[in-house]
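Worksheet: one structure, shown below.
Missing here: one protein chain of the complex. Every other protein chain is in place.
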Amino acid sequence: MSNPLICVRGLTKKFGDLTAVDGVNFEVAEGESFGLLGPNGAGKSTIMCILAATSTRTSGTVEILDKDPEKFGPLVRAHLGVVPQQDNLDGELTVSENLFIYGRYFGLSKKFINNKIEELLEFAQLQEKRDVKVEALSGGMKRRLTIARGLVSEPDILLLDEPTTGLDPQARHILWDRLFRLKEQGVTLVLTTHFMDEAEQLCDRLVVMDKGAIMAQGSPAGLIKEYSSKEVLEVRFGSERNADVALVLRNICERMEVLPDRILMYADDGEKLLEEITVLKLHPTTSLVRRSSLEDVFLRLTGRTLIE
Amino acid sequence: MNTGIDVVRIARFGALYIAAARFRSMFKWRTVIAAVDIGNPLFYLIAIGIGIGVLVENNSGTSGTSGIKYIAFIAPALLASSAITGVMDECVFPVIEGFKWRKLFYAQNATPITGKQIAIGVYLAALSRAVFSVVIYYLLLLTFNVVDFGISILIVPIAIMAGGSFGAVMLYFAAKVEKEDYFFNIIGRLIVMPMFLFSGTFFPLSSMPIYLQPIGWISPLWHATELGREAAFEYGLSPLVITTHLLFLTAVTVVGLILSIGQFERRLAK
Partner (left out) sequence: MSTAIEIAQSRSSSAMYAGRPQVLLERSWLAFRSTTWVPIFTGFIEPVLFLLAFGYGMGNLVGNISVGSASIDYTMFIAPGLLATSAMNGAVYDSTWNVFFKLNESKLYKTMLSTPLGPMDIALGEITWALLRGLVYSIGFLTVVSVFGLTPSVWAVLAIPAASLVAFGFASFGMAITSFFKTYQQMGFVTFVLLPMNLFSGSLYPISVYPDWLEKIIMALPLWHGIELVRAFWFGNINSGILVHIFYFLIMIAVGLFVTSHRLRALFLR
């Protein structure tokens, strides 16, 4: 492997007394799809702003393409595609004008951009909306246009902050498909998310973050293997009884999490565990056996759920 | 279930509830309102009244202004103009906000309160702003000896009538606005500004070329200005002319309100 495109060492960012990012280390290699997973307020967006060379750090080192973004801001930004959490399209312009003028901000030639626009409109599936003002687009379309806009300068790295937050399920799936294509084309992606399914689908490797610090890192499958069991049994006894029943259940299950509305029991064979509960004559109102997910990893590491 | 909701009371006083709600929101802006409603006409009074007053009196004395000192000549007009812009603000912004930006009127209409009550409530609150600023402005005029205390106090209700008639019409137009893109631009620069300049505010309307005088005839500001000058000084209007001015202002108010109520009811029912 050649030099990593992004190299972050001991990165810390303080806002007054608040430490938003606390001594974070990670690297991103070329062509990799790298994720920052964590709940709101974990410090993900702050890291993204520092990577995007629009925010300064308190301490630590950051190198993007061997350059310090704080010293070489414009140079670093020239190599990045940025998709911020809130779509910040130019509301006074049409779809194609948005792509065009954004390319001009990078100093690209009109000829180059005009050729590129066709390709990007197709990528964003917005050919028919070319001359429509962006205000008239749906949330999913705006998101796809923002991503396409980030690609106009053929960036080495695409930074996506919460790419599907606020979209309906159908729009999310379309967007995942588009991002997956970019991944296949070898574009280096760095994304933040608080959706574990998104992280599992899109990331080759990810870090789990909480309160500004990295709790664990690895591939989605590796993290699940390391921090969770193969299967999870979810049982509900009604919010009144959960806590009492949990005391009994501890005898038959090594690791479990008692949440306000349900109990999660970690085991290699969920069905077998459910049978044991039935034998104990504890009849759950509902029960569900599922595969372990990154949500369980997060719960294990922090004792909290991702979406609260 | 008895929750103590008195439908009869609401039918009688609903408009006042709406006015009270508007009042609360206006109160948050009291500093801005005071600054704009009193500061603006005061600046005009001092800058134009004194600055141009010197030029006027050096040139022709008071012969062009019916024997009245120039600063006193423009004072009643500025008072009416302040009432007009104040009432207009409160008849336009809250209405577009209520129908479009925050859709507050639809929420109010979902209670036993009717569209007619909402229209009247907004209008009453708007008038109260004029009462507030006009009274203070009149006191300032007395303090600076621009007018003498006495029958001149009639310029206060006259100014409020001017605000009320223009406001009633604006209430109707604001309730019709679907796309506000250029609404403020057009109202401000193509209606309010020409009205301000061509209603005999700074010079007798008769000194304008005849083709520009009709702007004054249809403008509530001109009618109120003439009445105000009559109240504040011996301006020499005949009783017939005075009646005509009063009738004009009343008629515009009544027509504006009838149109507005109809428009509020139609739009809320849509």
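Every chain is named by a letter (A and B) in the order it is written, and numbering of its residues begins at 1.
What we mean here is this: a contact is a pair of C-beta atoms (placed from the backbone, for glycine too) under 8 Å apart; a residue touches a chain by one contact, two chains touch by 3 or more.
Remember, predicted model here, so these are calculated numbers, not experimental data.
Checked against the full complex, the candidates A:Ile47, A:Val82 or A:Cys253 give a single residue touching the omitted chain, namely A:Val82. Per the touch definition above, the residue from B:Ala19, B:Val56, B:Val122 or B:Ile158 contacting the chain not shown is B:Val56. Within the complete assembly, A:Thr54 is the residue of A:Thr19, A:Thr54 or A:Gln125 that touches the hidden chain. Hidden from this view is one chain, which touches chain A at 52, 54-56, 73-75, 77-79, 82, 84, 86, 88, 90-94, 97, 100-102, 104-109, 112, 116, 133, 153-156.
Remark: the residues of chain B touching the chain excluded from display are 29, 32, 35-36, 39-40, 43-44, 47-48, 50-52, 54-56, 59-60, 64-65, 70, 182, 185-186, 188-190, 193-194, 197-198, 202-203, 207-209, 212.
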